[in-house]
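Missing here: one protein chain of the complex. Every other protein chain is in place.
Letters A and B mark the chains as written, and numbering starts fresh at 1 in each.
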Amino acid sequence: MRKVGWLLAVFVAVGLLGWAQAGAPLVLDKPSSLANISLAVFGDSAYAPAIMRATNSKALVDHTFVRISRLDEVLPAGAKLWIPDAAWAKAFLAIWDPNRVEDLFGGGKLVVGSWWTAGGEAEGLEALFALYREHFPDVVIVNATVAGGAGFVFKAVLKPRLIAGDPPDTFQLHAGLEVEGYSPEVYLRPLDDLYAIFGWDKVFPPDLLDLMRYEGHYWGVPVNIHRSNVLWYNKEIFAKYNLKPPANWDEFFQICEILKGKGIVPITLANAGGWEAPHLFETILASTLTPEEYRGLWTGATPWTHPGVTRALEILKKILDYANPDYSAHTWDTVLEYIAAGRGAMNVMGDWAMGWFMAKGVDVGWAPVPGTKGVFVALSDTFAFPKRAPNPINVIGWLAVCGSKEGQIAFNMRKGSIPARTDITAEERAQFNPYLQSCMEDWARDAIVPSVMHGAAAPESWVVDFKDAINLFLVTRDIAGTQAALVAAAKAALGK
Amino acid sequence: MKLNPARLLLYLVLIAFAFYYLMPVYVLVVTSLKSFAEVNLYRMWNPPRTFSLESFRRALFGGMGYQGLASNILNSVIMVLPATLISAALGSLNGYIFARWQFRGANTLFTLALFGMFIPYQSILIPLVQTLKSIGLYGTIPGLILTHVIYGIPITTLIFRNYYATVPKELVEAARIDGAGLLGVYRRIMLPLSLPGFAVVLIWQFTSIWNDFLFAVTIAQNPAVQPVTVALNNLAGSFIVEWNVQMAGALLAALPTLLVYIFLGRYFMRGLLAGSLKG
Partner (left out) sequence: MWFKRKRDQILSVLLVLPSALAILVFVYAFIALTTYVSFSNWNRLVPDYTFVGTANYLRLFQNPRFLITLRNLGVFTGLFVGGSLTLGFLLAVLLDRRIKAEGLFRTIYLYPLALSFIVTGVVWRWLLNPGSPQMGSTGINLLLEMMGLGFLKTGWYTDPRIGIIAVAVAAIWQMSGYVMAMYLAGLRGIPEELREAARVDGASELQIYRFVVLPLLRPITFGALIVLGHISLKIYDLVVAMTGPGPGYSCDVPAYFMWELTFRANRFAQGAGIAIILLAIVSILIVPYLRYSLRREVEA
């Protein structure tokens, strides 16, 4: 009993870390049933299946552990078991369907769907995989990525699978209303219980939690935060012409006037993917509307006939006069070549651009998009849990890794975003590059508004209409017509 | 022939067109032989300053965060060969029947088959996935093979039908007088003559199935069984595009079909000459 009591203390300590599959071995000194062991360790015999599963998983890679074949088995003295930590055990009980006896035997796969195929994103994903393998060496990870910006191809592969009842175990999902497009009440598992068990509802910031909630439930575990409203600028050009980053649009257009005709593109723009220009427009909206008004656009509280929208369109129109004419040939990354070559001065893009600049060795300057100081237009990548995931128990560990501090630091340092958790210590923060450190500071104090082009503010159907309207505007420059189209899009989406 | 001004002009025109057709391959090859630092959109016509096969190596065996094409090429081969052979066999049989044995409604059936070819495959992805899942072939290479065979039936039938229509009626009549039935005529007369037709169909199907992306990405879920077109798309990634690796990958993925056209192209021509697509 004393030995068990000591182990219990260890579990409590370990459990506080919110870690999954940390745990400890236990060698029986007398024959015992799983139910009794569970009662002794956790104070409740219901955790027997969790212990059985954890032990069997360990036994697959380490044969000193006993293989348990039945839940009601009486294990002999000297049998070595693995006692999982309390959080994981609780999660197991929450997820496990008692009809699925196969889940008690460990192993299996973890099919992870995403569109992270290259560069820092893929490295970040690999780091998460490595962490997962440390704790769950019995599971085979299948990296089911499909390339294509913003999941353009991936979603077309995933959706038929969801409908046919054959989804991956987990997949990448933007935080926010993008989840509406997956009819989560039918296809996804709500994660409220996991949030409580792993303490995520305490460690993620309330603004993010608000973003994550749809129809009153959480549907994904966020791994990072990205910022959309960043103005990148070429420091040398600014130094040469004695310029400072513009705080508002008047200063911005003054800079453009100075640079125009000097063989430099004042503001570079890309739109080959069809989303880059609408991305710019959403940051302009965040500058011409207050955070509440901006959020209201997506709930119907703010009408799209608001003069702030008109002003945003006027600003976009004026920007087009200073932008590079070949914008439709450039994706968000190729247009940054202008800045790298000293032929372009400014660009508006999310902070994944930083990764590009770093890879190219460009010392770029950054500032909030004019007029958005104090506003953080946020987006976040999360992982979701389909109801019919083929290996549900393995998903628990994955979500736990994604939500853990260790996982988030490992992932974000490679991807170039910031962790979603708020409990990052100062030394841990210092490991990130200067831009990300300043980003983390802004995240802690700025007003958070959701990005629309990256799945947070609006359901995908609306995002497509919004995008189409802005894309047409680039050519027609018709402010009234585009505003009407945006009004119609809101009406169609909100059903009013 | 003599080289008078008219002939000279003719050759010049042909060479000019040759440039038009070869220009893109030049860019492909030259870019894939450059190193990442040297690759530049604005200097695409410049030959590489230092030849580097690095991009081919990375395209084949993987690099920073992406898997190479090598294993996927094998998957493509495993998928394409049976699919091509089976759809050619089916096309031959069907084409023969439509060309020679006019049963009632044959023309309508044929028109319907051709018409069905026109539906954009994007719109039938969901029922296709559900159907394949219900017969247990979803996510497998045999499932891909079945898909390609079925959707290849109209075009292979069309090609063979037009081909067999040019076989002289007398030959068929002679065989029938000798007592050959439907299969007999096929075995004794049609099949021996089919080689040029098969050349056209096999080359055509090999190319379209090898180059297909839509069915490959939708049906082949497991990265372990994905054909090379999906791997090539993943090479592009959603982050920094390494153009030299992408172009090298594109060349490698296109190599089998390119080799088929370059070395077997004359059989394709002979097949056409023998009347396969004359109508």
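Here is the rule we use: a contact is a pair of C-beta atoms (placed from the backbone, for glycine too) under 8 Å apart; a residue touches a chain by one contact, two chains touch by 3 or more.
No experiment lies behind these values; they were computed from the predicted model shown.
> Using the definition of touch stated at the top, determine which of A:A40, A:I95 or A:L162 touches the missing chain.
That would be A:L162, which touches the missing chain.
> Which residue from B:A174, B:L193 or B:L272 sits in contact with the chain not drawn here?
Going through B:A174, B:L193 or B:L272 one by one, B:L272 is the residue touching the chain not shown.
> Kindly state which of the options B:L8, B:L22 or B:L74 is in contact with the chain not pictured.
Considering all chains, including the one not shown, the answer is B:L22.
> If the missing chain were put back, which residues of chain B would it touch?
Listed in rising order, the touching residues are 1, 10-11, 13-14, 17-18, 20-25, 27-28, 31, 41-42, 44-45, 90, 93-94, 97-98, 101, 103, 107, 109-124, 126-128, 131, 147, 150-151, 153-155, 157-158, 162, 165, 181-183, 207, 210-214, 229, 232-233, 246-247, 250, 253-254, 257-258, 260-262, 265-266, 268-269, 272-273, 275, 277-279.
> Which chain A residues would touch the chain omitted from the figure, given the whole complex?
These residues touch the chain not displayed: 152, 155-156, 159, 162-163, 180-183, 186-187, 263-265, 271-274, 324-329, 337-338, 341, 343-344, 460-461, 463-465, 468, 471-472, 474-476, 485.
We take it that only the chains that are shown with their structure count from here on.
> Taking each chain's centre as its mean C-alpha position, how far apart are chain A and chain B in Å?
Comparing mean C-alpha positions, chain B is 40 Å from chain A.
> Along chain A, where are the residues that touch chain B in the complex?
115-123, 125-126, 142-150, 153, 156-157, 159-161, 163-166, 168, 331, 333-334, 337, 352, 355-356, 359
> What residues of chain B sit close enough to touch chain A in their complex?
So the residues of chain B touching chain A come out as 41, 64-66, 125-126, 129-130, 133, 138-139, 217-218, 221-223, 230, 233-242.
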